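Yeah, one chain of the complex is gone here, protein chain that is, but the others are all in their spots.
Labels run A and B following the written order; every chain starts at residue 1.
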Amino acid sequence: MSWLRANLFSSWPNAIVTLLALWLLWRVLPPFVDWAFLDAIWSAPDSKACRAAKGEGACWAFIAEKHRFILFGTYPYEEHWRPALCILVMLALYAVSALRRFWRPRLVLFWLAGLAAVGVLMWGGVFGLGYVENERWGGLMLTLLLATFGIAFAFPLAIPLALGRRSQLPVVRGFCVGYIELIRGVPLISLLFMASVMLPLFLPAGVTIDKLLRAQIAMILFAAAYLAEVVRGGLQAIPHGQVEAADALGLSYWKKTALVVLPQALRIAIPPLVNTFIAFFKDTSLVLIIGLFDLLTSIKVSLQEPAWAGFGVEAYIFASLVYFVFCFTMSRYSQGLERDLSGQLRLGAKAGALRDA
Amino acid sequence: MKRSWFYQAGLLAAAGLVLWFFVSNTAQNLESRKIASGFGFLAREAGFEIGETTFLAYGAADTYLRALGVGLANTFRVALIGVVFATVLGTLIGLARLSSNWLVAKLAAVYVEVMRNIPLLVQLFFWYAIISENLPGPRDALSPLPGVFLSNRGIALPLPVAHAAYGWILGALVLGIAGAIGATLWARARQAATGAQLPSGWIGLGLALGLPLAVFHAFGAPLAWDTPELSGFNFTGGAALTPEFAALLGGLSIYTAAFIAEIVRAGVLAVDKGQFEAADSLGLPRRRAMRLVILPQALRLIVPPMTSQYLNLTKNSSLAVAIGYPDLVSIANTTMNQTGQAIEGIGIIMLVYLTISLSISACMNWYNARIALRGGAR
Partner (left out) sequence: MRTIARVAGAIALAFAAGAAQAQSTLDAVQKKGFVQCGVNGGALAGFSAPDSKGVWKGIDVDVCRGIAAAVFGDANKVRYTPLTAQQRFTALQSGEIDVLSRNTTWTVTRDASLGINFAGVSYYDGQGFMVPKKLNVKSAKQLNGATVCVQPGTTTELNLADYFRANRMTFKPVVIETLPEVLNAYFSGRCDVFTTDVSGLVSTRGSRAPTPADHVILPEVISKEPLGPAVRHGDDKWFDIVKWSLFAMIEAEEMGLTSKNIEQQALGKDPAVQRFAGATGDIGKMLGLDNRWALNIIKQVGNYGESFEAHLKPLGFDRGINALWKDGGLMYAPPIR
């Protein structure tokens, strides 16, 4: 009772605001719960029942009907265990990387093994698995693939960029600054267009790269620029004493960077790195615009079948839910990490709750 | 030092080789496939219509250059209005999250977490689906207020008829604002010199509102409304907000507001508690303390990430191509398809956005340099 008094009704304006908020919730929540759960249609053989209930009940039967397509795209039906296994492998990679006791160089080998396993499972052609060309990959599997391979390959590109940006050599610094500012100044869509439309023109006649690889290259180049800025922030936060001590020990530039500077910088930069990954994960949805079949595209395409047209609201709520689960988990993890690590080095920890859009 | 020059020369040579490789391939491919190149196409007739043109006159007989200009105007329109909405909404929600009212704070937290973790594209499609699937046709349009019509063609609003007086009123407004700023500065200088205070806030407000109002009355208070009417297929007259514009504006504002809310909250939280206590001990009332002590310090931490969010909003407006709003990227895309000149089209898009980004960054650097704390610390 006293809690209520202190938190909700502590003064007249407060009390009015609380009552207003409660009234708003009363107007909005029960109809929503009715629509989404009580009157909703959970499974139906076709769309007639859904159409009859349109407006009063949500049509989750649409999701039930199309869930395989939404998860795996046009991958052959009998081989769905392969993309399902790949999703598990990639989730395992994330989970392992999140545990602090695995933060040692061996993690890189683990990642390489995981990515190789994903490649073998998806393409097949060896070990008795049937070959599945990558035009047929799609759905949630493709979203995870783009995000995972994107970050994995952007990292080795971002570290030299960050180091180069802080270098004393004018040419090197010029390149790195130019690259980073160029990529960060243009929208991701223009990079995707450039990759899908212009990249084939840059290559000799007869050499073709397929659409998925083009999009993946664009995502890697994009992520590398943003990751480079985060790593640079980490590099700047290292106390100068560390660098001086390494110099005093007589270490060369490369040894100093690899053994002293980078490990500390990366450790500091992990929370903003996770935030960048969350933004990158959301950005994979943009490949819809160049015609790749990720999670959002497959949901949109399911809507296009004439029988199920008009259930956009249910479809996008489902899409939001899937993305929310992934991103919220990562964001909670990042906040927890920040709290743990902020004891080690003050980096304006409260400001660290900020994320890039 | 010799070694470093050698390395740099090597890097330049390698980069030059790679560039030459790409350029020669491109030239060869363009030649063998007979794809035109050069910017001459900008002077050709576009041949297509554009759905909304933001006060610019455009017809299918105009050039591609003009079509791209219309696209740019559309981008600015949604970006500027979006920035205003997002800032207002974001600040409100950020402050709400700091409120002592538990319910309000929790609701704001839920809003922020939900909106930040769902991709913008999904949100845009969601709002577009709600508007286009669930509103009736123009013949059965909803009319919540007289003169305002909601249908799946968009929102039709009444607009005041253009009158010569409006130019004067705008001029009076600008003059009033200038006068308000001048009065504030003068009152501040006077207070510093003599200690006497003037209610400069009220004086400024009076100037900014009073002058335009006086001009309005001087012209005889001309206010005729151009209300939308259903004629034939659509509403004519008044102003119309298409579903595409409404969905894009709504989606962008709501999404960016969540990030701005966090920035505002972090900025206010970062101000040392000691500052609040010091202001209290000086006897400053809560609101004055906020305005004179807390906010200036919080702004130092808020402005850089805020500008970065404004930039993100402008870049995100390029997603208009997915819901059919004719912004710069969308029109450049159509141009690329009709003329086949993809390289020039993408080059134009990247040039425009790069210019916008770099100018905003330059402004922010100037601002940062101005307000930077001299002598270390945070």
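The working rule: a residue touches a chain if its C-beta (ideal position, glycine included) is under 8 Å from a C-beta of that chain, and two chains touch if they have at least 3 such contacts.
As the structure is a prediction and not an experimental result, all values here were calculated from the model.
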Residue touching the undisplayed chain, where the options are B:T63, B:S99, B:T184 or B:N234: B:N234
Among B:F21, B:F39, B:W186 or B:F219, the residue in touch with the chain that has been omitted: B:F21
Contact set of subunit B toward the excluded chain (per top definition): 7, 10, 14, 17-18, 21, 25, 30, 32-36, 47-51, 59-61, 132-133, 137, 152-153, 231-234, 236, 243, 324, 326, 330, 333-334, 337-342
Touching residues on subunit A - with respect to the absent chain: 135, 196-197, 199-201, 203-208, 210-211, 291, 303-304, 306, 309-310
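By our rule, only the chains that are shown with their structure count from here on.
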Gap in Å, rounded to a whole number, between the CA centres of subunit B and subunit A: 26
Residues of subunit B defined as touching subunit A within the complex: 4, 7-8, 11-12, 15, 22, 25-26, 28-30, 32, 100-104, 107, 113-114, 116-123, 125-126, 128-130, 133-134, 255-256, 259, 262-263, 265-267, 269-270, 301, 305, 308-309, 312-313, 315-316, 318-319, 321-322, 329, 333, 336, 342-343, 346, 349-350, 353-354, 356-358, 378
Parts of subunit A lying in touch with subunit B, wherever the complex brings them together: 7-8, 10, 14, 17-18, 21-22, 169-172, 175, 181-182, 184-190, 193-194, 197-198, 200-205, 278, 282-283, 285-286, 288-289, 296, 300, 310, 312-313, 315-317, 319-320, 323-324, 327-328, 331, 348, 350-351, 353-357
